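Attaching a single structure in structure tokens format; questions to follow.
A single protein chain has been removed from this complex, and every other one stays in its place.
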Amino acid sequence: MADLSVKICDVDFKNPIIPASGVFGYGREYEELFPLSKLGGIATKGTTLNRRTGNLSPRIAETPAGMLNSVGLQNPGIDHFIEKELPYLLTKDVTILANIAGSTAEECVKVAEKLEKTDVHMIELNISCPNVKQGGAAFGTSCETAAEVTRQVRKATTKPLIVKLSPNVTSIADIARSVEDAGADAVSLINTLLGMRIDINTGRPILRNNVGGMSGPAVFPIAVRMVWQVANAVKIPVIGMGGVSSGHDAIELMMAGASAVQVGAAIFTDPFAPVRIVEEINDFLDSKGISSVNEIIGSVNPW
Amino acid sequence: MADLSVKICDVDFKNPIIPASGVFGYGREYEELFPLSKLGGIATKGTTLNRRTGNLSPRIAETPAGMLNSVGLQNPGIDHFIEKELPYLLTKDVTILANIAGSTAEECVKVAEKLEKTDVHMIELNISCPNVKQGGAAFGTSCETAAEVTRQVRKATTKPLIVKLSPNVTSIADIARSVEDAGADAVSLINTLLGMRIDINTGRPILRNNVGGMSGPAVFPIAVRMVWQVANAVKIPVIGMGGVSSGHDAIELMMAGASAVQVGAAIFTDPFAPVRIVEEINDFLDSKGISSVNEIIGSVNPW
Amino acid sequence: MKYTQGKYIIIQKAAIARNIYSFTISCPEIARIAVPGQFVHIRADGFTLRRPVSICGIDPKKGSLRIVFEIRGEGTSAISRLNEGDVIDMLAPLGHGFTIDPDFEKVVLIGGGIGTPPMLPLAWIYGKKAVAISGFRNASAVILQEDFAGTGAETILCTDDGSAGIHGFVTQPLENLVKSGKIDAVFACGPAPMLKNVAAICSKNNIFCEISLEERMACGIGACLGCACKTKRNDEEYFAHVCKDGPVFNAEEVLW
Partner (left out) sequence: MKYTQGKYIIIQKAAIARNIYSFTISCPEIARIAVPGQFVHIRADGFTLRRPVSICGIDPKKGSLRIVFEIRGEGTSAISRLNEGDVIDMLAPLGHGFTIDPDFEKVVLIGGGIGTPPMLPLAWIYGKKAVAISGFRNASAVILQEDFAGTGAETILCTDDGSAGIHGFVTQPLENLVKSGKIDAVFACGPAPMLKNVAAICSKNNIFCEISLEERMACGIGACLGCACKTKRNDEEYFAHVCKDGPVFNAEEVLW
């Protein structure tokens, strides 16, 4: 049994596996299947200042080794989260990352301020949701706006601040450096890649929103590359995600530089994926005689 | 039997299917399997001014529903192409797209000038190869450099000029508009997405070049989205590619706005893929009673 | 336990019409708690997303469930290639089922095409109190009519082209039943236009009506918010989720 615990921005995780924001709701549904305490952390569903209804359906499409979603940040609003969801989650012996978003920097600030008086462990600021027309993705695709929203939220919170980056950019390393300079304590990546599918029988896009965010195994090689580039570009910790569906994948992302790994779409294929991945990481470390998972973080030896 | 012929920049294609540059060499190897005249066109291996040896091996890695390559533009140089390969290809009753590349705009110009006196039908200027360190990708990731190299090559050739775009950018529509303004007659997209894989047993990247270009079915939804965005942004024709492996996929890309479709990695899975796809397109059109493939180009009806 | 995930053995497989398969699956812990209207979420080998399929039979004593599904695309095609003795990976039982009210004296069950299977467990429950109307494109698409007859329910068969049963849509016999006497409830599953018409008839005649909806799903359990459907509750618009709040909804709640 290897030591699986990791520490990110002084916050302890029992193990490096975290269900990604948006696939795990606020944890209640998967708790039917396994105790949440088996997880390293939980990234909660992206939450905004006010309740949002999200996009029209269909919101889901399948793609080769992946999927598209255009949920569009449906959520009950931060007050509901703080009153109804967070207290419950905080009893679960698992590190909680409150994923937040907003259409404007001011909205993000207000959401962060509301979390300030809670016991949530970390804030994950999503500047990269491709499914919301105003704001969202726009922040994440330029260094200036990414830095600006980070700077403002930084001022509003003393919690460890993770900024979640968009892969739909020319240079993710540049964006990462900007948000690091603007005060982010960590970065997480990748959010979904913008994609589209068309029903050739009707001639209409499958998603009612026309386009949606692609995730799942298909995007994994892009995630490895981006995590590697970002880990080489910044000094703050990197939380990796994108297409992870096995312990093997998680180890690859950690070798590329991730201090922890989020698991998204894989949970739809196998609802036990996050707990299975924890076990698979442990098996790998044991088989190699590696005593702590920390030894593999950033250990890739490039040519 | 539907009419499959398309016309792009006044050049006739018997059907809209073209093996993509880099997967089909100069045609000789696949000619063992089927007559080249069954194809709409052939995009030849990216060719530079001088012979290039390319990157060290391994150059190939598998990914979920896709692959990475880091061939690095190995090619025998434009003179060899013009003397030894092109004359042969021009006897094959198929439209030839000479794919060219260079580390500098000047190199691209020189290559285009050499093609000027040949009978090649079109030039496809690759400004987006992710596997060459100097130049290549760099051109394709900024509007200014993309426009500049297009402008210079435009001056050097009277051939129809297709500019091949990189998907590794924040806004491919902006790049497409820049090259349109700079004189491109058409654009083709997408080239490969930059990815990486690590061998967790050795801790080394699988590719000797560390990173490589991802292609194959995995990238298809990104290609559909980008073709749609670009087709809505420019007036010149769009040649679509990225993950196409069936007639269904080709039709989806054409509905999104592609006037013709290139087939890359799918040929490795099924060497007959391009000719099979031509047949599948025909079957679909017949089943829907559509008399010409031109009717479906750009026919998607967004929500 | 509300639902669970596991690999279960297929104990019986039959092709019951062109491209339509019936699987009986041994899964005692699911069979024990499943109710009519719920569905199972099936992993299709090689695909990221599971496929939702309604429960068509519940046998808590034998510890088995039955599902009936049609090949529509590659996922259902992969599932159809499983054989007796193979295991099938299911997350189940999921969703909110049909209302079962012992006070109902007369109910109408309406199934359209591949929407027919989920009505069968309900027919077992309402038995002689039920009239089961089933509609299909044509005679070769007809399924499950003997099964419905076996429940004691009265059966009415319709086909679009008249090649079997009544020539026409399921709404015609429904209108006749409505005219000829009191109906306590109508339960329906099938294509959206059919459901809309059924809902309109019930609304006009003030009949309690529940319908089972379809939407593209990812998680199947209410976590991803992928399967939204517009409903109204207490006169307020509300995005419900087909997998958790449904698939069975009160027809009055659904905003088309």
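Labels for the chains are A, B and C, by order of writing; each one numbers its residues from 1.
By our rule, a contact is a pair of C-beta atoms (placed from the backbone, for glycine too) under 8 Å apart; a residue touches a chain by one contact, two chains touch by 3 or more.
Everything numeric in this text was worked out from a predicted model, so none of it was measured.
The hidden chain makes contact, of the residues B:Gly183, B:Gly203 or B:Pro271, with B:Pro271. One of B:Pro16, B:Gly195 or B:Gly216 touches the chain omitted from the figure, and that residue is B:Gly216.
Across the entire complex, the residue among B:Leu4, B:Leu36, B:Val71 or B:Val153 in touch with the chain not shown is B:Val71. By the touch criterion stated above, the residues of chain B touching the omitted chain are 22-25, 28-30, 32-33, 45, 53-63, 65-67, 69, 71, 74, 206, 216-217, 265, 267-272.
Throughout what follows, only the chains that are shown with their structure count from here on.
Chain-level centrality, scored on Cα centres against the all-protein Cα centre, points to A. Chain A and chain C, compared by their mean Cα positions, are separated by 36 Å. Here the CA centre of chain B is 47 Å from the CA centre of chain C. Centroid to centroid, with C-alpha atoms defining each point, chain A and chain B lie 33 Å apart.
For chain A, residues touching at least two other chains, in rising order: 56, 61, 63, 65-66, 216-217.
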